[in-house]
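One protein chain omitted, others in place.
Up next, chain A:
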């Protein structure tokens, strides 16, 4: 069986879950150990209110991490998500301030996110420019656009728009429900849709994928658009949760956080390997670590050292796991 074959069969194998998943994702054990330590140390880590807080905070990260993971698996990258997140929040906030319905506000955000993603996609997939350079440039350009269009903070979006970040559905916060839907959609896409197999095939060997009849431009282009849409949606959610958004600082550094979650979740930066389960673990690991250290009242600089060390350890495990699995 070739590497490409392995990659093509991997999604279905992961879907079986269980012990194989634990072997493939040792981050599960790290996560479990972390939860145990924090619960024993604080007594409140597993409190429903705290878990709800972690999940709500991590929701925006998960929403963007899923399409970004697919993009990375296909061999591309998007570093512009932080600025796109801000743009989405600003557009949604402005529309809400102008009295538009929450649906229109969110759709407006999604439209600008799709536009940013489409620009990235055309430049990277059809013109063949480096995704690193293009999206790094877009990170700066879109941030400038954010500040030019919205130089002052927006706030007071009204009770209708607050639903997006503050409502509960069957007792679960709306952002968490949105994140769960995105995670499930991403996992199903990777496991069962032909497009999911194409993502892996393109990431493993673009030329071979092309010779196999796979459209190696359209699939990653659509993933760029999906990533832009997801970033804008996350921005709208964050704007709703905070009832405010600032063009210069909203989403600043978010691109590195979400990329960290994707990579420690086992997605290979070189493409061709990864899973949505891993991404979920990466998101939960980052959210739980931050929360636990705060609960423990760890001093700031110790928190930074602990976070850095834990991230390196998590990334090392994620790196080693697929090798042992092959």
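Methods note: a contact is a pair of C-beta atoms (placed from the backbone, for glycine too) under 8 Å apart; a residue touches a chain by one contact, two chains touch by 3 or more; residues count from 1.
Just so we're on the same page, contacts and distances are computed from a predicted model.
A.B. asks: Name the omitted chain as UniProt records it, choosing among "Periplasmic binding protein domain-containing protein", "MFS transporter", "Carbon-phosphorus lyase" or "FAD-dependent oxidoreductase".
C.D. replies: The chain we cannot see is, by its UniProt record, "Periplasmic binding protein domain-containing protein".
A.B. asks: Would you mind spotting which of A:49, A:127 or A:170 touches the chain that isn't drawn?
C.D. replies: A:49
A.B. asks: In the full complex, which residues of chain A touch the absent chain?
C.D. replies: Counting only chain A, the missing chain is touched by 42, 44-45, 47, 49-50, 53, 56-57, 143, 147, 151-153, 155-156, 166, 238, 241-244, 246-249, 252-253, 290-291, 294-295, 297, 300-301, 303-304.
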